[in-house]
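Before anything else, here's the structure in question.
All protein chains but one are shown at their positions in the complex.
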Amino acid sequence: MNFASDNVMGASPQVLQALLRANDGPLPAYGSDPITRAVERRLAELFERELTVALVATGTAANALALSLLTPPWGICLCHREAHVMEDECGAPEFYTHGAKLVGLDGVGAKVKADDLESYLRGLTSHVRQMPPKALTISQANECGLVYSTEQIAALSDVCHRHGLRLHMDGARFANALVALGSSPAEMTWRSGVDILSFGATKNGCLAAEAIVVFDPELARTLEYRRKRSGHTLSKGRLLAAQLEGYLANDHWLDNARHANRMATRLAQGLRSLPGVRLAWPTEANEVFPILPRSMDAALKSAGAVYHPWSGASLAPGEQVRADEILVRLVTSFATCEEDVRRFLSIAEAAASKAGA
Amino acid sequence: MNFASDNVMGASPQVLQALLRANDGPLPAYGSDPITRAVERRLAELFERELTVALVATGTAANALALSLLTPPWGICLCHREAHVMEDECGAPEFYTHGAKLVGLDGVGAKVKADDLESYLRGLTSHVRQMPPKALTISQANECGLVYSTEQIAALSDVCHRHGLRLHMDGARFANALVALGSSPAEMTWRSGVDILSFGATKNGCLAAEAIVVFDPELARTLEYRRKRSGHTLSKGRLLAAQLEGYLANDHWLDNARHANRMATRLAQGLRSLPGVRLAWPTEANEVFPILPRSMDAALKSAGAVYHPWSGASLAPGEQVRADEILVRLVTSFATCEEDVRRFLSIAEAAASKAGA
Amino acid sequence: MNFASDNVMGASPQVLQALLRANDGPLPAYGSDPITRAVERRLAELFERELTVALVATGTAANALALSLLTPPWGICLCHREAHVMEDECGAPEFYTHGAKLVGLDGVGAKVKADDLESYLRGLTSHVRQMPPKALTISQANECGLVYSTEQIAALSDVCHRHGLRLHMDGARFANALVALGSSPAEMTWRSGVDILSFGATKNGCLAAEAIVVFDPELARTLEYRRKRSGHTLSKGRLLAAQLEGYLANDHWLDNARHANRMATRLAQGLRSLPGVRLAWPTEANEVFPILPRSMDAALKSAGAVYHPWSGASLAPGEQVRADEILVRLVTSFATCEEDVRRFLSIAEAAASKAGA
Partner (left out) sequence: MNFASDNVMGASPQVLQALLRANDGPLPAYGSDPITRAVERRLAELFERELTVALVATGTAANALALSLLTPPWGICLCHREAHVMEDECGAPEFYTHGAKLVGLDGVGAKVKADDLESYLRGLTSHVRQMPPKALTISQANECGLVYSTEQIAALSDVCHRHGLRLHMDGARFANALVALGSSPAEMTWRSGVDILSFGATKNGCLAAEAIVVFDPELARTLEYRRKRSGHTLSKGRLLAAQLEGYLANDHWLDNARHANRMATRLAQGLRSLPGVRLAWPTEANEVFPILPRSMDAALKSAGAVYHPWSGASLAPGEQVRADEILVRLVTSFATCEEDVRRFLSIAEAAASKAGA
């Protein structure tokens, strides 16, 4: 019953097989091999347009490199106050941008709203003291498990582009968001105004593979130098490319995401129906954020369930976690098995009954 | 007949098997898993002492992170003028050190000599205009295929430590050097005064796995932050750890290196005996640098041999490459097969005969 | 009637005279001249202890260099959300620290409270994702014209030091705060736990002269390199030193500050007594923040008064600026003349009468 994160499992079998297949024989180094080329073509096909791709091994590298293409050292990159890039990357964006400033906006459920963005931008002066805003980054699905609709993305990109900002999407959970929306990769990104995407695959079935997908070729001009210089250009490029080849083949990535989301929905439905339990935010992708009675939390933990407590910093106004409650995060993945979900729910139910007795 | 580099092949079978074995089940993320712990212990055992280890996916990352531990932004890191860190990493050391200066010293065969180091250091002033020298990095085996003896390493570290510099070893081809010297890991590093080692494994049988090995724990204090911030802390840490587990088990890494070196020696012996061919530098590890008649080069190329021309910038005084000659690099690896070596030599021999006819 | 800032005037006569006196004859370059030495001794005397001093031409340079001594690239520097370093230096701290993160805390009147600092620090994890907090910087007097008492400074430094942070004081208006408190330089700084001070002189009578004053010599080890490397080591060091010599002689700096504070008090008292006017924050040094009826603001502007509107972001809870009001900042300096204050107040009074009629 490990719901700690979607990075606690290894690769899915299909990805692993692709890795094995790709191992034999000599291939040109540094990403000039045919597997990398094929992955680039596959992504172009999926996104229905020409694009520039750079493969890297971590989401932090993908995000930081992407933001460094958008934000000069003296610029501001906006994000939500609780964004992964703000809180969980030990300053990678600042390192890669050579000292740009991340400014965190408020917003319920870790979502940035177009109106708040507009207000913030209008409040800035153009004095040289003021670092100019250059980019917005949003997480899809986000840190509270929520998914921006394509309309919301378009509204944000509209504000961005009117004010001279570019829009980046942190897609560490891109597939989970995509199947949640039932949208297409193109619609959820460049057709809604996204300029650069961190296309995550690690959490959804790979071991370590992310693609920086740049929709405007002009933005990508310096990407190869930046990647090489940061040590993210693998000499045996097949390692990254093969994972993505397996990941993208036969809709495997979408199947994985659908499974993870289904497991999350089941957890959410089961928990929400229990007395004393409510959800901090709706379950839209593969993360569930229940507010549990502490007694239930104790019962789950002692039965071996693994998960983390979570911050309530962007709860809806009026909502709060009482002293005898705890807000936790449950993450499902391609590897989450139904049996674990069932067991988790039955322990929770027993705890609820006992508390009600 | 691909002798282009030791990074054109995938993983060796033993490494791949370890990767497969490690794939199952949930494991803690970000390198706090038991496989990573085991690799750390194994390295401590191999090096016969306590040490701090950080795993990364590329040699560029290993070198740049290591140098950033030694050289402040206003410091100088010395190296050979043709060192990999100087010429082939697109400024990664400058990026990771936030602008330290690499200063390249001369030296035949890409080797830094202790006397030259001493002279350089004595020539510096201590005025604030002068960036202070803080580190020396040497490649073992180096860019001309040569290996520093433990005495030479000790002589360099002695100069370094007397002048307040630290010594880093770029061990992208550590195993090849080690078996060439018949030395122990401890002797070739910390017992000879090396402070930090980039322990390479990618070229010698892994897909993407290098270990930063820090012998002085004080130097390692900031390493975790630097690694995370650069996006080199893999969430599924097992990917790196499993490769190294397979690599280090049962002397697999030494076997791989011995094979590669043997293939290189065979190539060197075969070529050297041909009329019109001589070696730019002795073959001490897994790289051979013959100066070939251009006609022989053409014959080899048209028979499908793959390899790169090389710079003669650090040839011995008096030695030079004539207009009808070409200096090339042949690299062997764990995967080089004897048949390829034989075929290569026989084509070369035929070309030599034809030229002599 | 120019109350726009304390940087709109040139140098005070005593400072200018010192500059003239210092101009003749050859002197060693780069700050190794006797005038610089004398200023260093004078500061040591004033602060009643050994200290390390580096002179620079701007407050931005002083602050950014000081913070770079305290905060590594992967560290957090705390400050108030509206601090000058956060809002008005175009990212200088980020540039000089190579990408450290400034985190802004809330607090009425731009003051950081020890309790809030403690809560923030306790809320952090020690996971490698989390940039570790390394410094707090406070402005004395601050951006809302308020002055930290020595007890408040000591309480902040106590929290800092218990949690491994260092304390920096941005003393752009150091003299104004000092005479407001009636404290001594030593009491207001190192005796209350301040580790580094930006000792401002530009706003209080110099043309361009600030001293970075480091109380812990260990912290200053890298300062000379950092200053040189940033282009802030003047070759003709006498320019900076002579200004400070004139500034510090005969309590000239304290006289200047007393005059400025007196002018501010007079403005505050006059304005506060008018119907429809109130102060956003108490007037403690040389800045006055009245909330004026818009009609009064118009009358003052049309009579030629110069000043800027100001942000109400850290007004006390419950306080707010109505639509027919405006919050403005009036800054006085050594050069503010009583006649201007009188005229300003009489125009304001007339506007108040007219509004009341």
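By letter and in written order, the chains are A, B and C; residue numbering begins at 1 in each of them.
FYI, a residue touches a chain if its C-beta (ideal position, glycine included) is under 8 Å from a C-beta of that chain, and two chains touch if they have at least 3 such contacts.
Everything numeric here is computed off the predicted structure, so don't read it as measured data.
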Of A:47, A:74, A:215 or A:344, the one touching the omitted chain in the full complex: A:74
Among C:207, C:223, C:277 or C:341, the residue in touch with the chain that has been omitted: C:207
Contact with the hidden chain (one of A:88, A:224, A:319 or A:340): A:224
Contact partner of the left-out chain, one of A:7, A:142 or A:233: A:233
Option from C:43, C:92 or C:300 whose C-beta touches the chain left out: C:92
Where the unshown chain meets chain C, residue by residue: 2, 4-5, 7-11, 16, 19-20, 22-29, 56-62, 64-65, 89-92, 95, 202-203, 207-208, 225, 228-236, 238-239, 306
Absent-chain interface as seen on chain A, which is shown: 30, 72-74, 98, 128-129, 131-132, 222, 224-226, 228-229, 233
Touching residues (missing chain, whole complex) on chain B: 73-74, 87-91, 94-95, 97-102, 128-131
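In this text, only the chains that are shown with their structure count from here on.
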Chain whose averaged C-alpha position falls nearest the assembly-wide average: A
Taking each chain's C-alpha mean as its centre, the one farthest from chain C: B
Approximate Å spacing (C-alpha centroids) for the pair chain B, chain C: 52
Rounded Å distance between chain A and chain C, as computed from the means of their C-alpha atoms: 42
Where chain A touches two or more other chains, by residue: 89-91, 95
